[in-house]
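A single protein chain has been removed from this complex, and every other one stays in its place.
Order of writing sets the chain letters: A and B. Residues in each chain are counted from 1.
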Amino acid sequence: MNDPIFLAALALFVPIAAALFLLVAAPVRHRGAPAAGVCVTASVVALAAAVRLVFVHAAQGDARWTTTWISAAGKPIAEVGLHLDGASVSMLAVVCLVALCVQVFSVAYMHDEPPRGYGRYFSFHALFLFSMNLFVLAPNLLQAFAGWELVGLTSYLLIGFYFAKPSAAKAAVKAFWMTKLADMGFLFGLLWLFVATGSFEWTTKLAPEVAVGVTLLFFLAVVGKSAQFPLHIWLPDAMEGPTPVSALLHAATMVAAGVFLVVRADPLFAQADATREVMLWIGSFTAVFAACLALVQRDIKKVLAYSTCSQLGYMVAALGAGSAFAGYFHLGTHAFFKALLFLAAGSVIHAVHSNDLADMGGLRKKMPLTTLTFVIGALSLAGIPGFAGFFSKDLVLATLEGRANWIPWAMLMGAAFLTAFYMGRVVCMTFFGALSHKAEHAHEAPLWMSGPLLVLAVPSVGAGFLGGWLAHSLGAHYETHVGLTPIVASTMAIAGLLGSIAIYGRRRDASVAGAIERLDKASMVDRAWELGYRRALLGVSGLLGWFDRYVIDGLMNFTGYTTIEAGAAVRGAQTGRMRHYLVAVVVGAVLLALMGLL
Amino acid sequence: MSDAWFWLLAAGLCASAVSVVRSRDLVRAVLWLALGLLLTAGLYAYLDAPFLAGVQVLTYVGGVATLMVFGVMVTRRHTSASAEASNDSNAVGVLAALGVFALLATAILKTDLPESSAPTQTTAELGRALLDTYLLAFEAVSLLLLAAIVGAVVIARRRDVETRETRGSAALPSIRVGRTEAD
Partner (left out) sequence: MTLVQCLLLASALFSVGVYGLITRRQAVAMLLSIELMVNAANLALVAFAKYAGAPTQPLVLFTLAITVAEVAVGLALVMLLYRRYDDTLLDAASETKG
């Protein structure tokens, strides 16, 4: 059990085996509970393998196994396999851990689903775990693309899980459209890369202009997947999916795939300074912009969704500043505390049967455990010193020191303040104050739900102390120090928290939100996209439809009509009389022989 | 052996062949065929192929002709008047036969045929060739004969229930092809 390749293969193939089994064995899937058992068992195996792999990797170092996938003219042009280094091994462990927590949480959370839906839900989860692991372990960009697209597919399936609900179906399609549009960038980037170098490797050396073009195309895909401005609009809508799905896909792992892609492809991005400049600005802007929007949301999940956009902005900015490790570190800690926040929010939603912050309040006494874990997640996200979020956010900010006249640094500092502020708002409105009407019958979540919360709370507090180890396994340098950035950042965080407590702690419906509401430009961005899609896409598709209906179909109909008419014309020759056929045979033979003679 | 034998056999052969195709009565036609095959056997003997002549008499005259007679007897119906060829098909037949003959004759006469008086295979050589050079073909033919026997039994076996149900062409489904919509 010390073969790293075997362990990685286990983490990869056990989930897909579970998914395929559930796909084929419809009776198991339709009964619901057994499907959950299969899926959770697969995830337990995958997590065990992933954790073991972390230790094996620490002892044995990097490993790689590939086999030819596509070969042309005797030369392999694409490979598939497993690539194990510090980044993929730790990411694998994070993904498996969060996935297992979310699945266990779902066992109780989705309990009211009819058995068929329950089974379907867990089949998708198993498929997702495989897709994500396929992406994480990819030895080259082509396999990464395959995993990337599969992840997009499962995201679509899970957002639209309640497909009978029109808004959920619409949100699923919207998420699919937006991310597919962005994925075009990945595809064209791949093609360009292959044409230019004949390789799909992470570490290819490129000509400067090719490097900028290819990485810009890749970054377009990242913008879509990681919900950066202006393609972020699908993420808040994706909250239509079940809350555990939001925790796993749209907070912890899937949206982080974009960031992880840049981490993997760092050797490519390091050759393109222009792309990094773009990433720096887009990341910083998204961080502030999304934080502002998070401030005014009334839906607890949308607050967290915009918060995710904002935190992904931090990561992208760090990558733009050239520090893959900072971005990756924040990805890891964010995965834990954001999954925790979402699951705790799910627990609250489960208790009060509403997403609306106005329906909550005073839940502190009814749900002490949920309150405790949510507050831990919130403090971690806000970046209060000592919690995991503080260390990674501090590192991100530190890498931005002095870049571009300190402007991105200042923006992210502002975003840090806003983050603490809106988290304080959510905590105050949900758990403190007077007990709301809907919250009266709330009760603490069952063990199946609170267990994962407690498990995730541990790394949300302590993952920050793993920074040194993570840096070592990635071959980066990391140390904490007391300086300008940590002091300003913690001041911002504490100020934001205190400010929000001062405003929301006493009165629940503060009018401050009204003033910020005008900042809600999301609907405008939304509308711009909608218009663009409607004009451009419907115009083109209308043209194509006309062409298809009259030219293609006309051609087909003409072929069919001609065949029928020609057949009708010669059918008289078939008399059904043997003798006539014989004469034809003789005449044919004579004619053929004549041809030979003459 | 002189040419006279050849011409005699040839003349008899042609006469019996024409009788086979012109005879009104099927039993007679079969008998004419048997005669023709016997004469052919004689020609084989004339052409230095005594073994083939023997086989011809045994299998053809003894086997095939007998089988044919059985076939005729079993399926006999006394409507021989309607079984005769009409005049127009007669003309077509004559034309086709003449065409084929003209073609073959032209081909034969125009070809520069080899003339060698190499001794033909003796029966001993023939037997050796069959079990040596042509062994695979020999076995394949035996398999073919087996398949033919089994197939013939399967095809001709009487399936009473099914037969009665489908007797007469009216009971057969009429299949119409094409033009379904245009009509």
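Rule of thumb we're sticking to: a contact is a pair of C-beta atoms (placed from the backbone, for glycine too) under 8 Å apart; a residue touches a chain by one contact, two chains touch by 3 or more.
Bear in mind the structure is a predicted one, so any value in this text is a computation, not a measurement.
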Problem set entry | Per the touch definition above, residue among A:R64, A:R549 or A:R579 touching the missing chain | A:R579
Exercise. For chain A, which residues lie in contact with the unshown chain of the complex?
Worked result: 570-579, 582-583, 586
Problem set entry | Residues from chain B at the interface with the omitted partner, ascending | 3, 6, 10, 13-14, 17-18, 20-21, 26, 29-30, 33, 36-37, 40, 43-44, 47-49, 51-52, 55-56, 59-60, 63-64, 67-68, 70-72, 74-75, 77, 79, 82-85, 89-90, 92-94, 96-98, 100-101, 104-105, 108-109, 113-121, 126, 129-130, 133-134, 137, 141, 144-145, 147-149, 151-153, 155-156, 158, 163, 166-169, 172, 174-175, 177
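Note that in this section only the chains that are shown with their structure count from here on.
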Problem set entry | Euclidean distance of C-alpha centroids - chain A vs chain B, Å | 79
Exercise. In the complex formed with chain A, which residues of chain B make contact?
Worked result: 89, 92, 96, 99-100, 103, 106-107, 110, 177-179, 181-182
Exercise. Which part of chain A faces chain B closely enough to touch in the complex?
Worked result: 564-565, 567-568, 571, 579, 583, 586-587, 589-590, 593-594, 597
